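Only one protein chain is missing from this complex, and each of the others stays in its spot.
Residue numbering begins at 1 within each chain, and the chains themselves are lettered A, B and C in the order written.
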Amino acid sequence: MEQAKYIGKRLVELFLTLLVVSFLTFAAFSIIPGDTASVMLGPNATAEQLSALRSQLGLDLPMSVRYLEWLKGAFTGDLGNSYAYSQPVISLITDRLPVTIGMSILSLLMVLLISYPMAILSGRRPGSLSDNTLSVFGHVLFALPPFVLSMLIITLASAAFGIYSVGRYVKPSSDFFGYLGCLLLPSFCIALPKIAMTFKFLRASIIEEKASDYVRTSKSHGLSDVSIMFRHILPNSTVSTITVISLVLSDILGGSLIVEQVFNLPGLGRLLLAAISRRDFPLLSGMVFYLALITVLLYFAADIVSALIDPRMRNNREGTL
Amino acid sequence: MNIAEIRNLSMSIYSGKGVPALILDDLNFHIREGEILGLIGNSGSGKSMTAMTIAGLLPESAQVTSGSIEIDGKDVLKLSAGERRKLLGEEIGMIFQDPMTALDPLETVGKNLDEILRIRNIPKEERKSRIISMLETVGFIEPERIYRSYPHQISGGQRQRVLIAGAALLKPKLLIADEPTSSLDTVTTVSILKLLKDICIEMHMTILFISHDLSVVNNFCDRVMVMKDGKIIDSDNTEDILHNPKNAFTAELLTKAKLDPRSLGLEFSEVDPSGSPVLKVMDIATAYRDGFFGRQRAKNTIEGISFDLYPGEVMGLIGSSGCGKTTLAKTICGLLKPTGGNIDHCSGKVGVVFQDPVSCLNPMHTIRWHLNEPLVAAGIKLTKEEREKKILEAIKAVGLEEKHLSRYPGRLSGGQRQRAAIAMCLILEPSVMIADEPFSSLDASSAASILKLLSKINRERKTSILLISHNLRVVRTMCRRVLVMSRGHVVEEGMTEEVLKSPKASATKALIDAERQLS
Amino acid sequence: MRTSLQKKTRIYMAVGFSLLAVILVAFVISLTHLYVYDPNSTNAAAKLLPPSSDHLFGTDNLGRDVFARCMEASKYTLLVSFCGVFIAFVLGTLLGMPAGYFGGITDKFIMLISNSVMCFPGILLALVAVAVFGPSLFNVVWALGLVFAPTFARVYRTGVIGLSSKEYILHAKVLKVNPMRIMLLHIFPNLVPQLLPAVVIGLANMTLFESGMSYLGLGVQPPHASYGKMLADAQSYMTMAPWLIVFPALLLVIYVLGLYFLSEAARLSFGGERR
Partner (left out) sequence: MKNISAKLISGLLVLGLSVGLISCAKKGGENVDPSLYGGDAVVGITQEPSVFDPHTVVAAGDKEILFNVFEGLYKFDSEGKLNPCLATDVEISDDASVYTFTIREGVKFHNGNDMTIDDVIYSLNRAKELVPDLAGISEVKALDDGRVEVTLSSPNSELLSYFTVAIIPDEVEDINATPIGTGPFKFESYDIGQSVVLTKNEDYWQEDLPYLDSVTFKICADMDAGFIELQSGSIDIFPYLTMDKANELDTNEFTIQSKGSNMVQIFALNNAVAPFDDIRVREAINYAINRDDIITLTMDGAGLPLTTAMSPVMGDAYDTSLDGTFDQDIETAKNLLAEAGYPDGFDMTITVPSNYIIHVNTAIALADQLSQVGINATIEQVDWATWLDDTYTNTNYESTVIALTSNYAPYDVIARYQTGADGNFINYSNPEFDEIIAQIPLTTDEGEKMELYHDLLAILTEDAASCYLQDPYSTVAVSNRLEGYELYPMYVQDMSTVHLAQQ
């Protein structure tokens, strides 16, 4: 009951956020200097042609009507055609999605699978040699921009050992493991700085939770350190780290835009840059909106997950959204 | 027979490369079977560390340098880590100070207790039934509901009961209670102490009771030890410790703990109840709203409160925690908007003094800035000299000196900070002062001087005071009239003498009972 | 425990400052034109020369001195990161303070807007803004400022809400001190412990974003040097002229790392291990 209420409340917020996000996207591309119709038709178009195209595109309608139309299109997956590719925006985006989403998921898995053991190792004995080593290591990773990391890794992997060919990409439908293989290194480059970030927060949180009273209580109940770590400290640390993880997710999504460029992968990043250089606004606005949509849903999911873990969340605490 | 024998126990804490700090210095004592042994001392005296050493829960940086701890005839220091862990729960049960956070907030109460039995491989059904029956033992009427509740859904007193249930679940011989009542209000404190005593007798347990507060020891402990700087400096039965302290430090502790307002000879201003009041509170209600949908939260809500405050009158406001005292105070001084009713300040100003001397002053600003701020806020135009004069006047009026003006709050003691806060309040010459537990965090001597200060202000300036307190003795000496609150309502009001002598409402009775228990 | 924490803080501070000193020296050199080579002067006879006493960091494919260009890049990096953080900070203050202080509908509204902005992956927002309004230093700075503003707004809001229950703030409210005055004089100084690490880490993140945008060609414009652009250009010469990558990358990482250490030191000195 409490849970349902909480989710309901979050859904309302999700809805409001989506409304604002969609409006921001729409507004941003509406205030852009330059007339869409004249961009499309080129400089030699006549006034009649221009006004014909405007009414065909609905540009002569009032902004509010256009916004509603656009919103309807955004949620039904019909954002019109790209100027540059003369293809539906949605199909261009869904074509590239496997790369970006695949990379993001792989990166997230790496972040979780690596930062947790690191943080446990480090937080177990703060100030120990292993903790200090991991912490310094984490700081250095933190400071490495993903594209520098990518360049480094590409140089090492492909030039020196010849094991990795940049730009190789296999569709998941044809060879799923090949597809994962192609995305492994780029995902790693995105994940590394985020591992450092998650590690840092998780470690701090583990150290904090370790000093908490319920840990002392469990000790007095006779539990061993290991079971206290896994049964009490980790779930509690996760609750406070989950906001960070959801921010990491959005960073991962943004990071993949750059990294796939370095690795020459056919993902949304390349489409985005192409759309930018061709001033393909339908495509741009579509991409911006859907990427934001994904982020909003991820934040929502993070809220739901923390509500599932943390009963307090369900009745009073603020969510991420 | 002794359940625990501690001999020549010394313990040090190592930090970095520095010299290890000696925390426990050659302790020698024993705990007799079935007794309740009190261990009293200021914070940092080593009393909690003694408990942790006995339980084997010391931090990694701590090391026992000498001595032995024998529990039930076994020297526990010679046991392996695993064996020592096994002792916990079975031989030694523990409860701690802050029940707010002593349970894992992510698990239900049942789950929190379940682990004690689970690691001892007891089957699931048996686990649940044992926990439920133990919850019943510690006084829960609906143990099933508590079992399913999350820690944040139950009150502080209930949580402490849950912890006691956990500590007693395996019927250990020794129960170590480390400040179990320090964060509870008086009524709850009394009930928890009663529960501990009952369990002690019922389950043939021995209790090592640790507290900084001498008042709880009375009527509870059989023997008391006093600790200072890692040493036990005094040990005797409770009666003697409390009434004939042999040790000078123990005597000092006693005077600090005992606030006896009657001995202060306070004098107050005359009150004319027929005059026009300085504060009229008419049927006010305040509710906290929560979230998007504006649902009301029951807690801390007040309703239908009316009273008048006359010039020069000191009125008490008492009630257990969560009854709405602070909400009322906040509403009167304008921090909360009443959802109904009316408050008439009768063209006078209302000043307020809060409870916590730590957070009552802004740590980033000097005392002079603090005193200047009300003048700025009130828009009083003054020349530099006049301003300085007023500030100086105010600071002198609360017994501080000019040199304190340029100091930051961090460099003042708790009592001094509380005085500075009063000075801030006084500088605008309010007709009414609301004092919300102004000395509950201070030791007895500081509290006494604040009391004196308040009476002086009342006497000399005819300032009316609304005193919120849980200390009935203070209310008895200071207040002409008293309001008793419970669950957001005023349940009783009248002249202090009458109300406290023949209470009518059950809430008043509970408060008076608790006071008697702990005196 | 306490002393080791202080020691750690001191070490972090020392490491942070010494790393930053490198960038500051570079910045000073770029300002004083102390160095013989002009960062934009091309030289057909000195293409892709490896580091030597003549060209400390070697030369690039247009015969420009990499050392001189690194120095110049430090200037733009500092400029963008400081101006960007300043804008973000001011915007964050304007949004976060009232949100936290007034609460209720003000808070809901401001946070809805700022959370919505946060829902756009930062780099995407900055890229699109710059793409749409044209790549110029000015656009990069305000776009990054806009992207980072919600982060500061959050720090503010959390801080203000935390402080609002402090009795000295309640007292100020009872005294009916002007809300502006409460926010600026009563609350702000107490937020410094949270704000300082956020500002320093903001500088570092801003630098990373700027370098990423420059790498994609949407940041600092040529012929001016920026680390990201230098690295992007150097990618073609990865095996042929590794010095083109090594030095800018090193300086970039040194700057960011210095900031991280400093923010860590700030965090430790104000709040210890607890966040």
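Definition applied: a residue touches a chain if its C-beta (ideal position, glycine included) is under 8 Å from a C-beta of that chain, and two chains touch if they have at least 3 such contacts.
Note that the coordinates shown come from a computational prediction; the quantities given were computed from them, not determined experimentally.
Peer 1: What shown chains does the left-out chain touch?
Peer 2: A, C
Peer 1: Looking beyond the chains shown, say which of A:A74, A:L92 or A:L234 touches the absent one.
Peer 2: A:L92
Peer 1: Determine and list the subunit C residues touching the chain excluded from the picture.
Peer 2: 40-42, 44, 47-48, 61-63, 131, 134-135, 217, 221-223, 232-233, 235-240
Peer 1: When the complex is taken as a whole, what residues of subunit A touch the one chain not shown?
Peer 2: Within subunit A, the residues touching the omitted chain are 39, 42-43, 84-87, 92, 95-96, 154, 158, 162, 165-169, 261, 264, 266, 270-271, 273-274, 276-279.
In this section, only the chains that are shown with their structure count from here on.
Peer 1: Compute the distance, rounded to whole Å, between the mean C-alpha positions of subunit A and subunit B.
Peer 2: 47
Peer 1: Suppose each chain is reduced to the average of its Cα coordinates; what separation in Å results between subunit A and subunit C?
Peer 2: So the centre of subunit A lies 21 Å away from the centre of subunit C.
Peer 1: Specify, in ascending order, the residues of subunit B that touch 2 or more different other chains.
Peer 2: Each of 292 in subunit B touches at least two other chains.
Peer 1: Residues touching two or more other chains, restricted to subunit C: which are they?
Peer 2: Within subunit C, the residues that touch at least two other chains are 4.
Peer 1: Where on subunit A does subunit C make contact in their complex?
Peer 2: Result: residues 13, 16-17, 20-21, 24, 28-29, 32, 126-127, 139-140, 142-148, 151-152, 154-155, 159, 201, 204-205, 207-208, 250-251, 253-255, 257-258, 261-262, 272-273, 276-277, 284, 288, 291-292, 295-296, 299, 320-321 of subunit A touch subunit C.
Peer 1: Can you check the complex and tell me which residues of subunit B touch subunit A?
Peer 2: Interface residues on subunit B, with respect to subunit A: 55, 57, 60, 82, 85-90, 92-94, 96, 98, 100-106, 112, 115-116, 119-120, 150, 152, 163, 166-167, 290-293.
Peer 1: Hey, which residues of subunit C end up touching subunit A in the complex?
Peer 2: Residues in contact with subunit A: 4, 112-113, 115-125, 127-129, 131-132, 204, 208, 211-212, 215-216, 218, 228, 231, 235, 238-239, 245, 249, 252-253, 256-257, 260-261, 264, 273-275.
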